[in-house]
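In this view, the complex is presented without one of its protein chains, the others remaining in place.
And now, subunit A:
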């Protein structure tokens, strides 16, 4: 009995073991799947995808079959029209052979255009591309307001079709640029403009990818009628906070459409609103009959809606939701951008503003309307360094391309210009990093490495040489005159590659042997126009990155030159010079004032003795409008102020003053030859006027103050002069 029991027990135990074993095997089977199923290796050799290892054209049979390239281009140009327009087929490049000039049609008599469109037209007319000659024009801008094509809108212009057809140079819209902000109307908001644009380029806000003709149309941002004409409001960010996360994670405040197109996304926002760090407020109030459609959530939401201030939300949130409204783009986009609130885009199919050139992944989170519920986790997963980078990029983009109507229009024009000569265009690095594409002219170079802005991002540094450019206005008479001394001192610098003398004197050129003999070559260029601006002309002979601009009466020692060049090497995008000046706001006259007094701060350094990058010569000559250049030439004054304006506008930084011997200042201010323009009593008043005209053209005051000066490390230190590298600077 006992034995039986034992047998039974043991057998049972064995069975249990077996069952456990079997179960273990079964459980193990999915484990086998950890070994992934791989693509097998084949035993037979496989044939190559190209038959005979060659491409189709090599076969002599086919050689004559494909059509002549010229014929094919013609066929193509006829097929791809209207909706399938591309620059190749719908744009007449021949019109642009004499440069990229834009013509604005005169306004039809008795017609008024909207405020926004007037700003656009003004921006075009103020730009350096503008021409009043139809025959010079490469691009045409309509005088008919096409911004608002919503038939229910008060701004809607009727009979556009007829008006356009009557234009003598319309030519089915070829080489025309049409601006539009709103299109279509309730209920479906199609992107119908109500007239046929033919082969015209469309610069449109809220454009859908489906309607967007790539590399032909331009997507522009939606801007309000209060948007600045020029200059524009500054970005909100004044300092980089760390940790960069703000009080709220994600905010939105806006209308909610209860029915119809574009209502789904905003209606669903309440799912992710949590009232703590995600504040998404919507109101049902819009239109007259909103109460008819109102749902159960409306009253509670309306109440909460009024509790929060929109600006307060924008400035205290890391991310801002930009969901589509009726149309794909909304005002929320630019508002968020300016507020340094990283936009989270929920607008499927929206061709983002200036998408052709702007890398939006560096400044925004591009979401998917279908994945609304993932938005909180996506935004939470963005780490601090990325937030810091995204936020700074919003500010850079805002300031570079969006803060004013002029910038939006100029960006549009530059994009089109880049397409016309594709081999002379900016690359993505130039568009997407400081100082932005508008200040980077590809006609100077298409190579980022020769601009002063990208040295560190390309891992390069400026060259170790400079070119001295001396402006000579008095005849060469003695070997003791300042010009000769200056040439000798500068030539002694081991960094000096060459000296260029710009002969802006009425007297004829002195003979070659009159010039002092130096180790570096001296090139004398006789100015044709002998104007003030010509000293900044980008002469081809200047090959070094650095330029040392000098007046003939500047007094500099070799030591000073060497030291300033060293300093410039650390700040290649700024002006590094000796004598400095300052600007201030004269509130009694409500205008800008100029002072040459010794002050505790400065905002300009005189270009009578300064280092800067040679690109600024190009920018000065080709970026600034003729109106300012002629003003400078007429007065023979202010060219240095204008250069300081330009460089500070580009860099958003003050210039750098280095130390100088005291006697230098004295020669500049009092002594000097009779022709010295500093002695002119009108001189000072003119400079005051210049300041105000320049800031008027720029649309803002680019100058910034600095309170420091850079001296050699051991300057005036109580240590033997023999230890000091720059001894001459110490000696008075």
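Following the convention adopted for this analysis, contacts are C-beta pairs under 8 Å (C-beta built on N, C-alpha and C of every residue); 3 or more make two chains touch, one makes a residue touch a chain; residues count from 1.
Everything that follows uses one rule, which is that contacts and distances are computed from a predicted model.
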item: Absent chain [UniProt protein name; select from "Trafficking protein particle complex subunit 6A", "Tetrapyrrole-binding protein, chloroplastic", "Exostosin glycosyltransferase 2" or "AP-4 complex subunit mu-like"]; value: "Exostosin glycosyltransferase 2"
item: Given A:239, A:480 or A:519, the one touching the chain that is not displayed; value: A:239
item: Residue among A:78, A:296, A:456 or A:511 touching the omitted chain; value: A:456
item: Selected residue (touches chain absent from view) among A:306, A:478 or A:707; value: A:707
